[in-house]
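Only a single protein chain was left out; the remaining protein chains are all shown in position.
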Amino acid sequence: MAERQFMRVRADMPPGHVRTPAYLRGKTGWVERKLGPFPNPEELAYGHPGTALDLMRVRFTMAEVWGPKTAFPKDTIDAEIYTHWLEPVEPPHAT
Amino acid sequence: MPRREAVRENDLTNRPCMMNGACAKDDGCTCIATLFLGRIDIDKCAWTPSHDLNYSVGMSKTSEPFDGRRWHDMGGTTAGPIPTDQHDFALWEKRVDALMVICSTKGYFTVDGLRRVLEDMAPETFETMTYYERWIASVNQNLIEAGVYSTAELAARMSEVAARGPTYGEAADG
Partner (left out) sequence: MPHDHHDHLSPSGHPYRPDDDHPLTYWQQMEIAIRELLIEKTVTTATEINAQIDAMDSRSPANGAAVVARAWTDPVFRDALLADASAASRDMGFDIGPMKLIAVENAPDVHNVIVCTLCSCYPRNLLGLPPDWYKSRAYRARTVNEPRKVLSEFGLTLPDTTTVRVHDSTADMRYIVIPARPEGTGGWGQDDLAQLVTRDSMIGTGVAKSPTSK
C-alpha cells in the first residue's frame, strides 16, 4: 500500500474569490487522488487566463477538522484543493 | 466605509429593522445593503437573521472583528433544519440559466466570474433575493465587464421592457 502524502492547507485568509473553504484552512489531510492541472479559479474569476495548477482531492478526518471531541471522529471530508494552497507535511503520529 | 443605501419606495416608518440595529445606518431605517445591486424587495425588511452573519469588510458593523471569512463560505457554520420546500423553475429562471451556460461556454466570462460577483454581493442577498435573481445580477455584471453592452444600453432597454406592460408575459413580448 502506497504511503499517504499528507498535506496541510495554508491558513491564509485573502480577500477575493477563493475555492479553498475556510473550515479547512490550517488543517492537515492526505491526498486521496490527484486530478491533474486545472486553471487557477482565483485568476479566472477576474477575467485573467488561469495558470494551470495541480488539483488534488484531500481527505480530512472529522477529528482533524472539528477537534477530537467531534461525535464521529473517523468520518471524513474530501475536498478538491489547488496545490498553491497545500504544503507537504510529515505524516502525523499514529492516532 | 461606503454608505449603505436603501431604495425607498414605500413608507418605511414603523417597520422593524431587519438588521436588529447591527447595520451601519444611524437613522433606524430598514435598510438592506444594496451597493451596486440597485434594488431589493422592501417587503422583506422584517426578515431577521437566524444565524451569525459574517459581514464583508466595509459593509456593516459587526459584533466581532472580521476574521477574513466571507459569508458564502458556509461550511461548518450554525444553521437551522434542512428546508423541504421545492418549486418548479419558471420560464424566466430557465432563461437565466440558459444565458449563463451559453455566455460562459462562448467565453464571455467564466463560472468563477459568475461566482465572484455572487460572493461580492451583500450577505443579506442570500436571503433577500432568489437564486436566479442573484444569477441574473451576476451575469449582467460579467457581461458589462466583458464589454458586451454598456450600462446605458441596458438601462434604456430595461425601461423599454417595463413600458410594454405590467406582467412578465407582456414585457417579454418585445
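Going by the order they are written in, the chains are A and B; count residues from 1 in each one.
One rule holds for everything that comes next: a residue touches a chain if its C-beta (ideal position, glycine included) is under 8 Å from a C-beta of that chain, and two chains touch if they have at least 3 such contacts.
Remember, it's a predicted structure, so these values are computed and weren't measured experimentally.
Visitor: Since one chain isn't shown, list which residues of subunit B touch it in the complete complex.
Guide: Output for subunit B: 38-39, 51, 72-99, 101-103, 106, 108, 115, 118, 126-127, 129, 131-133, 136-137, 139-140, 143, 148-149, 153-154, 157-158, 160-162, 165-172, 174.
Visitor: Go through subunit A and note every residue touching the omitted chain.
Guide: 19-21, 23, 35, 38, 41, 55, 57, 62, 65-66, 70-72, 74-82
The rule is short, and it goes like this: only the chains that are shown with their structure count from here on.
Visitor: For subunit A and subunit B, what's the span in angstrom between their mean Cα positions?
Guide: 30
Visitor: Spell out the part of subunit A that touches subunit B in their complex, as residue ranges.
Guide: 13-17, 19, 21-24, 41-42, 44-47, 65-66
Visitor: Quick one: which bits of subunit B touch subunit A in the complex? Just the residue numbers, please.
Guide: Residues 57, 67-70, 73, 75-76, 109-113, 115-116, 119, 145-146 of subunit B touch subunit A in their complex.
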